[in-house]
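Here you go, one structure.
Note that one protein chain is taken out, while the other chains of the complex remain in position.
Let's look at chain A:
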Amino acid sequence: MMAAVGAPEVISQLESAAKVLMAPPSMVSTEQRQHAEHIFLSFRKSKSPFAVCKHILETSKVDYVLFQAATAIMEAVVREWILLEKNSIESLRTFLLTYVLQRPNLQKYVREQILLAVAVIVKRGSLDKSINCKSIFHEVSQLISSGNPTVQTLACSILTALLSEFSSSSKTSNIGLSMEFHGSCKRIFQEDDLRQIFMLTMEVLQEFSRRENLNAQMSCVFQRYLALANQVLSWNFLPPNLGRHYIAMFEATQNVMLKPTESWRETLLDHRVMDLFFTVHRKIREDSDMAQDSLQCLAQLASMHGPIFPDESAQVTYLAHLVEGLLNMINGIEIEDSEAVGISNIISNLISTFPRSVLTALPNELFASFINCLTLLTCSFGRSAALEEVLDKDDMVYMEAYDKLLESWLTLVQEDEHFPRGCFVQPAVQVFNSYIQCHLAAPDGTRNLTANGVASHEEEEINELQEDDRELFSDQLASIGMLGRIAADHCIPLLTGLLEDRVTRLHGQLQRHQQHLMASADPGTVERKVLDDLYEDIHWLILVSGYLLADDPQGETPLIPSEVMEYSIKHSTEVDINTTLQLLGSPGEKATSIPGCNRTDSVIRLLSAVLRTSEVESRATRASLTELLSPQMGKDIVWFLRRWAKTYLLVDEKLYGQISMPLSTAFGADTEGAQWIVGYLLEKVINNLSVWSSEPELANDTVELLVTLVEKRERANIVVQCENWWNLAKQFASRSPPLHMLSSTVQRTLMKALVLGGFAHMDSDTKQQYWAEVLHPLQQRFLNLINQENFAQICQEEAVKQEIVATLEALCGIAEATQIDNVASLFSFLMDFLSSCIGLMEVYRNSPETVNLIIEVFVEVAHKQICYLGETKSMKLYEVCLTLLQVYSKNNLGRKRLDVAAEEDQYQDLLLIMELLTNLLSKEFIDFSDTDEVFRGQEQSSGAGRAVSAADVVLYGVNIVLPLMSQDLLKFPSLCNQYYKLITFICEIFPEKIPQLPEELFKSLMCSLELGMTSMSSEISQLCLEALSPLAEQCAKTQEKDTPLFIATRHFLKLVFDMLVLQKHNTEMTVAAGEALYTLVCLHQAEYSELVETLLSNQRDAVIYQRLADAFNSLTASSTPPTMDRKQKVAFLKSLEEFVANVGGLLCVK
C-alpha cells in the first residue's frame, strides 16, 4: 500500500483546488475551474489511494476535500476489489464507520458520502462469501439501542444508504458492475437483510409510539425511521425467477405496489405491523410531513398482493383488519388537509388491489360501514375541493383526493354484479347530490360559498388553450355520470327538474333585460351577475346530463347505457307516449305547463329540458339579445346534442336485448319524432352558424354536430329531406354572409358535411340537383376565374385572391369527406382541380400563404384518397404531385426572403411536403383499393405505359427536403417524426433506389439514420433500425462490395451490435434491433466474428468468458452459416431473446 509520504502536498493541492471550485464564478476563470476539476478527477483515479484518503479524512478541515476522499475510497475499493486483502477491506469499512461515529458534527453531505462508501463496500462484499458483512446489522442495532438521538440518526442514515444501494434503482451508485450482479445482490438482500432492516425500524417506531412526550430532536429521529419504513414498504420486490428483465429493473421506484416474496409472510401478515402504523399515524397526524409518510406506509400495506397470501381467506382476514383499522382511524376525527390525499390513496389502493371476491367476502356489516365511510368521505372531499377552487389555491389536495375516490367508485360500480344488488344506489345518490350541490349557486347549491359568504371572484382571462370543463373534468364527470346511472331513479328526475327550473328563470331574466333595454338605451346598466349564475348552473347540469345519458367511445357505435335503458323500460307502463311526444315536440313551452307532464318518459324529458334551453337561446338571438348570451352555454348545448344524437337518434333495435318503447317510438327509424328532431337540430345548426360566427369554438362544435348528423347514412337520409339543408347548401355555395364570416376551419368542416350529405339516399334527379347546388358552383366560379384572359393581371386583386383561397379551403373540406363509397366521384372531381392548382402555384409563386394552402390541398387529397385508388388513378395522383414538387422546387430554389416570417413559412412548407410524401408512400401499407368495387367500369387496363412511380415522386421530394433539413429543424418534434417516418418508409419500400442516390444525398441520408438511431427518442430509434434490414438485403442482392452502401452497412453493424449487447436499451426495441443485426451479420460475417472476438478478449474472468463464448455460439448455432432466409432469421431472433436473457445483464454495466 502507498505510504502516507507526500500526503501533505496532496492535501494542500486538493485544498487549493477546492477553493477554486467553491469560489464565486466571477472570481475564477473557466480554465482555473477546469484545472481544479481535473485535479479531483485524477485524484479519484489514482491507484490505491486508501492511505492518503485516510490521512485526508483525519487531518483536512475542508469539507469538499473530505467528500472527495470518501468518493475516491468508494471508487477505488470497487476498482481494486480483487487485488485487495479481505481483511484490509474489512478494516477500511470499520475505519469509515468509526470515523463517522466519532464526528457527530460532520457536514451532512460528507457524512452521507462516507456512509455511501460503506454501503457500496457491503454490497460489493455481499456476493463475496469470504467477507462477513453481516456484522453491520449487529453494529447498527447497537447504535439504535444506545438511546442517543444523534447516534440513532446515524444508524438510520446507514440503513437508508444500504437500502438505496441494494434497490438497483436510479438511486444506486454507478460502480461499473453488471446488471446481473446488481440483480443477484438485490435478490439476496430482499430475502434477509431487508427484513432485518424492517424489523429494526419497527422496533424503533414501537419504542417511539409508546412515549408520551417527544422533544423536537426525538421527533426528528422518529420521522427518519418512519421514512425508512416507507422506503422498505415501497421496495420493488424482484420475483424469485426473473430471467431477462435485469435491464428493466433500473426503472423508477415510484408508485410501486407492495408485492413481497413468500418469505415475508410471517412478518407482514402479523397484524401488529399494521396496527403499529395506525397507532403511529394517530400519534403524529398533526405533523403534516410525518403524516404523509405514515399514510403512505398504510397505502403501501393496502396495495399488498402476490405470493405472500397463502390463500384467499388469508387475504380476507388481512383486508378485514385493514378496513377495520381504517374506519377506526377515520371515524371520530376531523380530517386534516394534509391527510386527504394519503387517506384516498389507501382506499384507492385497496379497491384496485383486492379482488371483488375478497371485498364481498368481508363481513356484511364491515363492508356496509366501509361503503358508508367512503360515501361520506367522497362528499366531504368534494365540498372541500370546491372550496379550494373558490379560494384559488395553488395546492389542490382535496381535488386530488376527490379525483382518486371518484375513480375508486368507478372501479367499484363497474363490476357491481359481484356485489349485493342495489348496495350502491344510496351511496350513488349521496355522492351525486353532493356533486350537483357543489356546482350550483345558492340557494340550491353552494358554489362559490365560503365561510364568509359568497366569494366575489373576479372574472379571469381565459385563453383558447385552456381546456373546456367537459375535457378538464372528464374523469370526474364520467364517474358522476356512472353513479347517476346506478341511481337513475333519483338522478334523472333531479337533473330534469333543476334544468327546467333554470331554463324558466333564464327565460324570465332575458325577458326582463329586453324590456329594460327597450326602456333605456344604455346597455351598461345590465346586471350580468344573475345571468352568469344561471349560465354556470346550466353549464354543469348539461355536462352531467351528457355524461349520464351517453358515452363517447372513439371509433365505435355508442350504445344507450344499459342502466338508462332499464330505467326507461321499468317506467314505460306509467308513461303516456303521446304526452311524451308532445313534451318533446314543444321546446318553446314550459314543461310543467303541459297537462300530464308527470306521465312522460324521464329520459326523453331530460333531453327535452336541454332542447328547452336551446330554444330559449335561439329565441334570444332572434330578439337581438345575443350580447347577453353565454357562448359557453351555446357550446354545452351543441356538445350535448351531438353526444345524444350519436347514441339515441335512430336507435338501432338490433343492438339491444330489450328496448324501451318510449325511446324507440320517439327516436327510432321511420318515426315522426326522429324526423322532427333532425329538423330541429338542423335549424339549430343554421341559426348558430349565422349568429355565432365570431365564436370559433362554438361554431366548431356546431359544425361538428352537423357532421354527426350526416356521417351516418341513415341519419343523412332524413337530413337531406329537410328544406333547411338545401338552403344551407345554397347559401354556402354563394359565399355570402353570414357563412363566409366563419373561420376557415369551420368552413372546411361545413364543406365536408355538405359533401357527406350528398351521398345520402336521393332519387337521381334530386341527387343531380343537389350536386348542381353544392359542388358545381364551386367548379364554375373557379374555372370562370382562372380561364379569364387577363387572369395573370388580376390575380393579385383582393377579390380574386379571396375567391382562390375560399376554393382551396373548400377543396380541403371535400377531400376530408372522402369515404369508401364516394371516393370514385370525389376523386374525379378533385383531380380536375389539382391540375389547375399547379397553374396557381406558378401564378402565386411569390405569395407564400397561397403556396402553402395549395400544398395542403394535395396533402389532404393524398391522405384521404390514395388508399382507395387503383393503379391508374394512383398514377394520375403521383404525376400531379410530382409536377407540384417540380414547380415548388423551381420557384423556391435560391429564393431568399427578408421578412421575419420566412423561416416559419418554410418550416410549414417542408412539413406539408413530407406529409404529402408519406401519404403517397402509405399506399404501400394500407391499400383498400378494389377497382371492381369502387371504380366500377372506370378503371382501364393498367400497367402498360407506367409513366411515373411512387418512388420517383418520393425521391424527387426527398431531394428537395433533405438539403433543407438541419439539426435545428429536427428539434421540432412534429417535423422530426415526420422526417424519420418518411426516410424509413423509403428504405423499406425502395431499397433499390438508395444506392442510386446522388452522393451528397446518400451521405446525408446515412447520417440521418445514424443520428436517429443513437440520439433521438426510442420511437425514432426503432424507425431507423427498421430501415436497416432492407438496406442490408439490398446489398446482399447486388453482391457488390465496396459500394458506399456496403461500407455504410458495415458501420451500422457495429452500432447495432453495441446497442444490443452493451447498452441499456428498451426491450421493445430488441426485435427491431435483432432483425437489423441479423441481416447485417449475414452481410458482414467476418466483421461480426471480429466484434465477438474483441468483446471476448476483453473478459478477464474465465467463468464469464466461458458463459459469453457459449452464449455467442448458441446465438448463431441455428443459423450457421447465416443466410437471408426467413426461417433462419426467426430462429436467430428466438436465440437472441435467450441471449439477452442469459448474458444481457452481464454486459450491461452500471
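Note that a residue touches a chain if its C-beta (ideal position, glycine included) is under 8 Å from a C-beta of that chain, and two chains touch if they have at least 3 such contacts; residues count from 1.
We take it that contacts and distances are computed from a predicted model.
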item	value
Identity of the absent chain, which is to be given by its UniProt protein name, from "Glycerol-3-phosphate phosphatase", "Cytochrome c oxidase subunit 4", "Alkyl transferase" or "Translation initiation factor 5A C-terminal domain-containing protein"	"Translation initiation factor 5A C-terminal domain-containing protein"
Hidden-chain contact residue, picked from the options A:415, A:714 or A:904	A:904
Hidden partner chain, touching residue among A:632, A:687 or A:984	A:632
Residue touching the undisplayed chain, where the options are A:48, A:664 or A:847	A:847
Listed residues A:211, A:570, A:761 or A:895, member touching the removed chain	A:895
Which of A:785, A:1069 or A:1096 contacts the chain that the document leaves out	A:785
Residues of chain A in contact with the chain not shown	459-465, 523-524, 526, 528, 531-532, 535-536, 539, 627, 630-633, 693-697, 699, 734-737, 740-744, 781, 785, 788, 790, 794, 796-800, 803, 805, 845-849, 852, 890-891, 893-901, 904-905
